[in-house]
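The complex appears here minus one protein chain, its other protein chains still in place.
We just call them A and B in the order they show up, numbering each chain from 1.
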Amino acid sequence: MRHVVFVLVTALVAPVCAETPGVLAVRNARIFTASGPAMERGTVVVRDGLIEAVGANVPVPADAWVIEGAGLTVYPGFTNALSAWGIPRQADTAPPGRRPVAAPLGPVARGPEDRPLNTSWVTAQELVQPGDPSIERARSGGFTSAVVFPGAGIFAGQGAWMNLAGEKAGHMVVASPLGQHLTLRTSGFTSFPGSLMGVFAYIRQVYLDADYYKASREIYAKEPRGMKRVDYDRALEGVLAAPRVLLPAVTKVELERMVRFGAELKRPVVLYGGHDAARAMEAVKASGFPVLVNLQWPERPRQADPAQEDSLRTLELREAAPAAPAALAKAGVKFAFYTGGLEKPQEIRAAAKKAVDAGLSREEAVRALTLSVAEIYGVADRAGSIEPGKIANLTIVDGDWFQERAKVRAVIVDGVKYEPAAEAEKKEEPAK
Amino acid sequence: MKTLRLLAALAAMAPGALQGADIVIQNAKILTVTRGSLEGSILISNGKIAQVGEKLMIPAGAQVVEASGRYVMPGIIDCHSHIAADAINEGSVSVSSMVGIEDVLNPEDIDIYRALAGGVTTVNVLHGSANAIGGKCSVIKTRWGKSVRELLFEGATPGIKFALGENPKRRGSTPSFGATALRYPATRMGVEDVIREAFTEARKYRAEWKAYDARKAKGERALPPRRDLKLEPLVEILEGKRFVHAHCYRADEILMLLRLADEFGFKIRTLQHVLEGYKVANEIKAHGAGASTFSDWWSYKVEAYDAIPYNAALMHKRGVLVSLNSDSAELMRHLNLEAAKAVKYGGLTEDEALALVTINPAKQLAIDSRVGSIEAGKDADLVLFDQHPLSNYSKVVKVFIDGELYFDREADEKARIKDELRKRSLEEKQKKQTPARRPA
Partner (left out) sequence: MKKLSMAVAGIAMAFGAAMAQDTILIRNAHIHTGAGQEIPGGFVLIQKGKIAGVGAKLAAPKGAAIIDAKGMHLYPGMIDSATAIGLTEIGAVRETNDTNELGEFNPQLRALIAVNPESEHIDVTRANGITSVMTLPAGGIISGQGSLIHLDGWTWEEMSLAPNVTIRLNFPVIAPISAGPGNRSSSGYEDARKRYEEQLDRLRLFLEEARRYEKAKRAGTTAMQSDPKFEAMLPVLTGKTPLFVFAAKERAILDVIQFARREKLKIILAGVREPGKALAEIVKDKIPVILPETHSLPLEEDDAYDSQYTLPAELHQAGVKFAFGSFDTQFSRNLPYQAAAAVAFGLPKDVALKAVTSNAAEIWGLGSQLGTIEEGKLADLILTDGDPLEARTQIRQMFIAGKPVSLESRHTRLYEKYSKRPQ
């Protein structure tokens, strides 16, 4: 048997792939499929961007480029469940999951009808720049994809599952739109909404208006004659297009509040934040809302006043946050991870490890970065696990990703292999 | 916060109190407020006051709270507070009736516990006074440790905040805010206009719905009107389903609002602050509005320069239903002492004074069938003091809500030690976990 041995000879610049091989196999690797039990020794075959086969005894096709998997672990491609990766940073775009801040003043809004801080129609793919440095950094950290959301405004816009490689944003889109990203920003002192209360009232009115808009247009469409037409409202179009609503909630009070509020909206809701979930579990579980847990665990601010003691509440939240995923898993609540303000691959890994140290099993942790993300967004039919027919997104790690010294060897995105930039200089040994 | 565990401590101490067993508070000096005072006992059963009397039979299995030398009064009710909320003012617009405190209630606000420790068991949590028609309000009980749903006073009539005078016109009359920030109104005339226009709009909205309902009833094809969350509460006011709590100071604006309400056919439930209420007490009485005022605040702004501490007594003597409120997380911790000032300023009797912070605010909020006095059948919301609550030397030692012990001074003192230990151990642990960083 002759195998084409895939040796990476790469430039230092991204994208760091060679010619796209049509067929690729990782053999004799440890495989976390996410959809089934982990395999200690197995082979994954990828063809034309899709997973062709996975199993302990899967033959390696003759035309495959082969990665020798000894010592390697293959995961479904890690996916950031809520991110702004690929969207060039703007001064006024806080990363998702950050506390709301007053947005810059636009025209003064006098009520919900002015649709302040509303760009609900904006899609992630409109904003994503394939060359944005965050994309390569994410791949270096083992991420093959991210659910990217616009982050500016109260109705920030619509998210898309983006694969983190490609010449054009359009190619990167796996599924869109996946949801409306809501934040609790205020307009500040002079413009509506100027308070958290106002934000709630605003969101509530917009969803009422959206339903009203939809119903009116349907009635009109049936018989336009004799009826005044309804004005086109792009803010409501955007709201209606999104199949689910993402609502922020970190503390117990916020989680319980959002569970109540989310139920009012009569739409699928996903909560994001989640640090205090253990204390709010009863409400969260009863709601049936999945939770996106922010991997950026709370910690004492670097610049804190040394004489300023943290409150017990603050300390308890810091203590509880990394244990929230384990608690969610135990309670049977669907959850996934997002990276919040974390950027460095090491920080992301350390944060996930903290959740494992706090009682989450590795399988569950991997799931929260892979299949659970896909399930929450309704794209598990094409992504999130290593199963035949699914998109060939794989994360290949030297050893166990949760170990500090483990290195991301490569990611495979849409069947194309990418190596971390920092490691690209090292040449791999040809397989024997 | 001491708080979550404090409850655990209480549970450990008095399991019966939390599990709904009968409780007898015995040998107490009982200030019923509505039925005089006596030395005797109170039997609590299923969270309600079952009996009050000089000698009561103690049911088998009842838990006995020995209260000799102690005074018991009804849980204090604060008709004007801003605790327990993560937002107070939606000041961007002149009419913000679409917003509501309930959306931002925070049952973990430590001020709830502090108020509880001052004997407050029921609170009217109000929107602020930045605009002529403010947001919706929530009546809560200070059930510390419970969720929002359990915090809310079941069945209390919802309210809304109005505001007259300097505050709502400030945004229109402070040039330093900048031209874009200027917001109508800038005068008391404009404040009236804003309210008038809002209710004119609300009437129209109500008519649209009525017309729609009529067409629908006839089976005609009709598009319903768009639901407007700003106007819905105003329609509720017109229909008497929502109470207006109106922040006001000067006699002229008080009269203006009463007349405007008369014209539109609704009632002002309470005038809040109402510092010049004593000047128009006759008119307030005639309209039927309650008055919820400060004991002795004055001179902090022009419209408070004619404020006098005799206001409560004067209005009370003219037949107005008067309460004393705090508008302050601190002041609400000793409203009993605010009541004592009404004995000094204007010579109210002790019962009349205590009524200002118990049964009167209960009546103003239309919850007096449940709370506000110590009578059989009412909620067992009770406060034990070590001395007469109108004495400045008194302090709260125990507070019951619905027959549950929510505050106990001794348990609080014990919990402090436990909390301190927990805090130090968490600090140590987290210090180890987070390696010291170089200063930025």
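Operating definition for what follows: a residue touches a chain if its C-beta (ideal position, glycine included) is under 8 Å from a C-beta of that chain, and two chains touch if they have at least 3 such contacts.
Everything numeric here is computed off the predicted structure, so don't read it as measured data.
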Here the chain that is not shown touches A, B
The one residue from B:208, B:232, B:252 or B:296 touching the chain left out of view is B:296
Where B:67, B:117 or B:401 are the choices, the one touching the absent chain is B:117
Answer key for A:312, A:352, A:366 or A:412 versus the chain not shown reads A:312
Had the left-out chain been drawn, it would touch chain B at residues 1-2, 110-111, 113-114, 117, 166, 278-279, 281-282, 296-302, 304-306, 308-310, 313-314, 317-318, 329-331, 333-334, 337, 340-341, 343-347, 387, 390-395, 412-413, 416, 419, 423, 439-440
On chain A, the omitted chain is touched by residues 98-99, 250-251, 275, 296, 298-299, 301-309, 311-314, 317, 341
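Heads up, the rule we're going with is that only the chains that are shown with their structure count from here on.
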Dist(centroid_CA(chain A), centroid_CA(chain B)) in Å evaluates to 43
Per the touch rule above, chain A residues touching chain B in the complex are 105, 108-112, 187, 189-198, 200-202, 204-205, 208-209, 212, 216, 219, 227, 251-253, 256-257, 260-261, 283, 299-300, 302-303, 309-313, 315-316, 318-319
Within the complex, chain A is touched by chain B residues 1-2, 86-93, 96, 98-101, 103-108, 127, 135, 147-149, 171, 177, 180-181, 183, 223-224, 226-230, 419, 422-423, 426-427, 429-430, 434, 437, 439-440
